[in-house]
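Sharing a structure with you now.
Removed from the display is one protein chain of the complex; every other protein chain stays in position.
Letters A and B name the chains as they come in the text, with residue numbers starting at 1 for each one.
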Amino acid sequence: MMKRRTFTTLAAIAVAAAVALPAAAQETLKVGAVAPKTGPLAGGATVTYWPNVQLWVHDVNARGGLDVGGTKYMLEVVEYDDQTNPGQTIQAVQRLVNQDGAQIVLPPYSTGLNLAAAPIYNRFGLPMVTSTATTDKAGELSQQFPNVFFTLGGAQGIVGGVVEAFTALRDRGDIGNKLAMVNVADAFGIELMGQAKPAFEAAGFELVYESSYPLGSQDLSPVMKAAKAAAPDAFIAWSYPPDTFALTEQAIVEDLQVGAFFTAVATAFPGYVGRFGAQAEGVLGIGGVYADGAAFQEYAARHEQVTGAKPDFWASAMVYSSFQVLEQSIEAVGSFDNAAIIQHIKDNAFETVIGTLDFDENNNNTSFWTVGQWQGGVFKGVASTGREGAVEVLPKAGWN
Amino acid sequence: MDVIVTGLLLGGAYALIAMGLNLQYGMARIMNLANGEMLVAGGFAAFWFWTAAQVSPLLTVFLVAPVAFVVNWLLYVLFLRPLVARAKSRGQLEVDAILTTFGLSFVAVGIMLAVFGGDYFSYSYLSFPVALLGDTYGANRIAAFLAAVVICGALWLWLTRSRAGMSIRAIAVAPESARLVGIDVRRLAALAFALGGAVTASGGALISTFLTLDASTGVLFTLKALVIVIMGGVGDVRGTIVAALLLGLLETFVASVIDPGLTLAAAYLLFVVILLVRPQGLFGRRTT
Partner (left out) sequence: MRLSSKDWQTLTFATLALAAAACLPFLTAGYWLTIGVTIAMYTVLSTSWALFSGPTHYISLATAAFFGVGAYVVGYGIEHLPYWSLLVIAGVIGAVMAALVGLTTLRLSGVYFVIFTLGLAEFIRQVITWVQNWTGQKGIYVLTSITEAHIYWQLVGLAALVFLTGWLIGRSRLGFALRIIGDDEEVARHSGIRTARAKILLFMVPGAVGAITGAILAPRYVYIEPILAFTPMLSFQVVIMALLGGTGRLWGPIVGVIPFTLLWEAISASFPNQTTLLLGLSFLVIVYLLPRGFVGLIDDIRARAGREALA
């Protein structure tokens, strides 16, 4: 069988070795990572997940390795492609633990794949600090799988943030209360739409247009035309990457004049501003970061330097932070005793690139970014459930 | 009114997606499940030339088409001709072609992942509004529609006026008789397949101006193209164009008037109804 070292790890080890640590004192430690490289979710994982695995391993090795009870371990990644198939995810985790002898297994990518893998992580007793799963069922899930932690937040928190941002705009007089809202007809979009409708009505908004479209729709111009015909003051789309791009383009083409324009997943991707340039200015989206904070800026610079790609302004930093939680817990415990590591994660707060991260009694991180906005070419967090560094939300100017 | 124009613009894009497959399946008798990957590859090329050197996708087409032609010619000669020679019946060729081209589609996805990575690629080209009949439409869609008209028109003229084109149509209708009257079926089938690939890749370059693609999306386009080709009638250019426009109109109508959530379901229903009423497709000839 082939050696499964990735090129990066080899390079990182070569660099570290050249820096003159005596080779004999080096122990290597296998770190398992499984996420889509192909299949429907590969696009998102390529932006958000894989570069962070590379960066984290690079960072740990660059500072001399992971310190476990006085021994320094250099990390070596074993990566598997689960082809966006839960069966493959489970199989790969089994393989990592039983065949490859991986001591650390990083969490998978996306809500569905994380939850499908939760029972197997649980059976191995592995700590699983998820970073790309959104759920409102943290309570129930952490009872069944006490080793699983959630960091990215759920629909309730996100909807709360969006309502807060829109209410702020309305109360300042930047927008009226007529709202057009659409969603992608998939678990994600349906759940958020279901939460958002009553929440916006309770906040005094009037829903003048609502609709959904199937995942994989190739033409969203009818949706945008109909939304425009309803003459809304603000537009919200609970959308996935391809439709986020398509809806924004249609809004530009139709010249949708709204004071607030919100799209969901992929708005925070660097590719969004790459495609729309100055027209992205003022667009609101799901997620956000403390973009002006030193921690994030330093992280973003390293991300670009090591992986050659920019991080996104939402889950990227969260993925990296969840790896940091694992890293700090293992070092603090000083052994690979997973039960002790899990307890340590429950009991402590961690300093990460997104700030302090800690968990409530349901293993749930309760303070996360919910809404961001493109301001001057940077996607800045404008609303969160208790993160510092939010900037003032601005009204959307015209597209052209 | 704007429903009709939007629907026609979408139908034009669909015609681009399906026309190449019709040549490959209808004329060369290869049900090509790797068709969508060729389309994505064309889109990749357009994306790459635009972001690297600001070369307009409308110009990239002139580079993409000949390259795709050669690549598909080679694919046909290397992989598919042995199957045609080996097949004892049309049915067996169909099964073999499905398996082979499905394998090829995997290989193509693998190569594209290795070369370009799994990231979404999208760019902005001609994404400004154009006023038409009192409403506004994306300029890139109009450009793609016009290109579809040019490509389909040229194909139609070539197939009905030129000697090679008429021979190709002959092998689509009756391959055995075509051989008897001295038509070089082997060579023309390869020509039709290569041409189909070139049309598909050009279509990909054009639609990438307004659709977001990634290395794994090809199969969605293959599916749509198959549905259109079969609805229109295998091997008939007019049928494909009519079916593509019909599908575009229907989807836009359902999305605008009924519910955008039902567009794909409606498209599938249309497909079923046409198959039940006219199993040979809109313009297809009834076989035995």
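Criterion: a contact is a pair of C-beta atoms (placed from the backbone, for glycine too) under 8 Å apart; a residue touches a chain by one contact, two chains touch by 3 or more.
In this text the structure is predicted, and so the values were computed from the model without any measurement.
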| item | value |
| --- | --- |
| Option touching the unshown chain, where A:27, A:140 or A:298 are the choices | A:140 |
| Residue of B:60, B:105 or B:217 in touch with the missing chain, whole complex considered | B:105 |
| Absent-chain contact - pick from A:29, A:74 or A:92 | A:92 |
| Selected from A:193, A:236 or A:291 as touching the chain missing from the view | A:193 |
| Residue ranges of chain B at the interface with the undisplayed chain | 31, 79, 82-83, 86, 91, 94-96, 98-100, 102-111, 113-114, 219, 223, 226-227, 230, 234, 259, 261-262, 264-265, 268, 271-272, 275-276, 279 |
| Contact footprint on chain A, counting only the chain that is left out | 1-2, 4, 37-41, 79-81, 83-88, 90-92, 94-95, 97-99, 111-113, 115-116, 118-119, 135-137, 140-141, 144, 183, 185-187, 189-191, 193-194, 212, 214-215 |
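The definition used in the following text is that only the chains that are shown with their structure count from here on.
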| item | value |
| --- | --- |
| Residues of chain B touching chain A in the complex | 2-3, 6, 10, 13, 109, 113, 117-124, 127-129, 136-138, 141, 210-212, 214-216, 220, 224, 248, 251-252, 255-256, 259-265 |
| For the chain A and chain B complex, residues of the former touching the latter | 36-40, 42-43, 45-47, 182, 185, 211-214, 216-223, 225-226, 241-242, 245-246, 249-250, 252-255, 266, 269, 271, 274-277, 400 |
